[in-house]
Structure formats: structure tokens, C-alpha cells
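Missing here: one protein chain of the complex. Every other protein chain is in place.
Moving on, here comes subunit A:
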């Protein structure tokens, strides 16, 4: 019912709006408006194929567009590649890439199709719109679903030790202590060989920060608030420091994939990650195993402060210098349509709610259901990188330093402030 209504709305809207109208009305008439057009899309290496290939197949079938996939490396090397290709005018027609602070470093107004003011843009929720916008332009549509970040825990281990899902930070530490004393499994999985995972426990505490200091993100962007001096933000560093004794012995040599194995096999009890990991475990181990993985947010000091930090979906960007701009726009529209999402959720389980209100199927994983409680109660906040363009480039290294005991929470918070200053200078913000 909802689907019909939505389609109707979109159709009406499309009729009024010139160029887009052609794409939609033609599709309704079951013709292939872009038959024979070839496009290219850049996707991060290692992305689960089920999260994009079904849509690409459908695009080929419905619209006649062949989309060729190119892969980019993860992390800063991938960012480098994108910047180089954008600058040399050699970019793919479409790209799936982070929104938020990484977007603002790309000079998006020069390279990407601005979707602001379109009817499609009006269907996205505020958190995505804010994260994909830069200086008034909206440069991406959601490529997938949002995803909560928090503590993934193995329910079998919780049953075995008779543990309850913690509601406060102290209860969480108490649970970790119980497992550590029993000495059988790793209390907290650390996978610092993939450096980016080191920062997740810190970033996933942002609900607490925004709850206790709602003006933090804004103050941080303007340079008035710092991690070292804001009480709420500094607490995140203290919490990270407190996790020190609980990691697996070889955490510096353990990778993200090994971490997934450890959690699924019950070698580790907790893993602080985003819910995207559930799809990974599902692909590797199947339905039964993944539904024994529960999720709770990184707890705050009181029950009140405990809420979910959310990672906005990656964005699908359109190259405005593409030879087939109309086809690119049509693909971007189609990507977020109910028709495409129906196919997507059939093949790949979403790790959180979609940004355009698409209703999640009942087949979602147990962990996703756990986090939906927080979405329904409105107890969520986006991760800080979606609220401010400033994110320190060395966040992962600074977190690693803290966890390996090279620095204290005070030093780490100060080091991160200095690291962010470099980003602010590069962005031309007036920090001093």
C-alpha cells in the first residue's frame, strides 16, 4: 500500500519536473530509455557483492544501462585515488563513497551532480541530507541503509556466564571482568591490524557526547569546543582507555575478518563495530550463527545517557562531467526507489533503517532488531563525522596509541585536538 502511494507521489512529482520526468514515465511504459548506454561505477574493494550487484542487474534489465564496476582500495589510499581521478577528469560516472567529513574534502561542487531541491532529495531524512550536503548542495543519494555502531556480543557466551545486557558503562565493565576472570574467551575483540577498526569504540560513543553536550558538534566545527576541555567529549577517551585490559593478546596482528571469526565462533565475547559486520558473519556462517549475535550501544554512565550512535549510509555520487549525465541521474533515482530496494533487501540484509522511510522486512538479523528499539525510541545520534566536516586524519593511530598504553586519555584527547586543527586549517576554518 505504502509502496503504491510512494510511487504515485514520485510519478506526480516527476511529471512536473522536466528532465527527470522522461526517465520515470518511460520506465512506467516499460521501455528502455537508455538502451545501450554504458556507465562505470567505483566501489570499495571488498564490498559485499550482494549490496550492489542485484540493483545493477535490475538497472540493466529495466533501463538498458550496462554499469561496469571498478574497485578502489579502502582507507586513505582510496581517497587519494579518488582525488587524483577527479582532478585529472578521469573519474567514473558513479561512485559509492562515504558522506560526512570525507565528502567535504573533495570540493564536491566541482565534480558531483547537485541533487538539492529535487523531489527525490525531499524523501531523505535529515541525518542523510545533512551528511551528504556541502555548502548548500546535496551531492549524493543513499547507497544503502544506515547502520548503528555499538557492542556486538555473542549471546551464547552471555548465557553461559549468566550475563545481562549492560545498561550502563559500569555494568559493561563488570561483564568484561567476569569473562576475563573466567579466562576462557577474549572479553573484548581488538582488530588493530586493520587500523581503522581501532577508532570505532571511540566514535561509537558519540550519542553520549551529544546527549550531554548537544552543542558539541557545532562548537567543535567553529573551534570553540575541544575534546580535551569538553567534559562529555573527554569521557569518550576515558572509556577507550578503560578497555585496555580486556583485548585479545594478539590484537595488534588481528584483522577485521579474523575479528568476525572470533565473534562468530565464540572465541571473543564482545566486538565494538558497526552493524555492517552482521552481513559479513551471515555470508560466512549463515542464519543461525548471525542470530546469536546481539547488539547494544556503547553504554553511557547512566541509563539515560545510553543511546545508539548511527553511521549514515554511504552515498551514491553522480559525476556531473559525465557524458551521460541524464542516465547517471536516472540511475541515482532508481537506486533509492522501492523497486530497487525490494531487490536489495531480498539479496542483502540491511544493517539498519533506510534513509527514505522504506520499511524493513521481518527477516532482518537479531542484532538489527536490537538496535531498532533505539531508533523507535528516538535515542540515536549520528557519529560525529556526519555532524562536522572536521575529522582528524590520524584518529585511528591516536586511538591505537591510547589502547597500547603509549599515552593517557588526557594526552590522546590533546593529540586528537591537534590532529583536528590540521584538518580545520586545510578546510580554511578559523581555528586558533
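Just so it is clear, contacts are C-beta pairs under 8 Å (C-beta built on N, C-alpha and C of every residue); 3 or more make two chains touch, one makes a residue touch a chain; residues count from 1.
Simple rule for what comes next: contacts and distances are computed from a predicted model.
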| item | value |
| --- | --- |
| Candidate names "TIGR02186 family protein", "Thiolase domain-containing protein", "AAA family ATPase" or "Raffinose/stachyose/melibiose transport system permease protein"; UniProt protein name, chain not shown | "Raffinose/stachyose/melibiose transport system permease protein" |
| Per the touch definition above, residue among A:114, A:338 or A:401 touching the missing chain | A:401 |
| Of A:250, A:323 or A:346, the one touching the omitted chain in the full complex | A:250 |
| Residue in contact with the excluded chain [from A:32, A:62 or A:83] | A:83 |
| Residues in subunit A touching the chain absent from view | 76-77, 79-80, 83, 87, 105, 107, 110, 192, 195, 249-253, 393-394, 397-398, 400-402, 404-407, 415, 418-419, 422-423, 425-426, 428 |
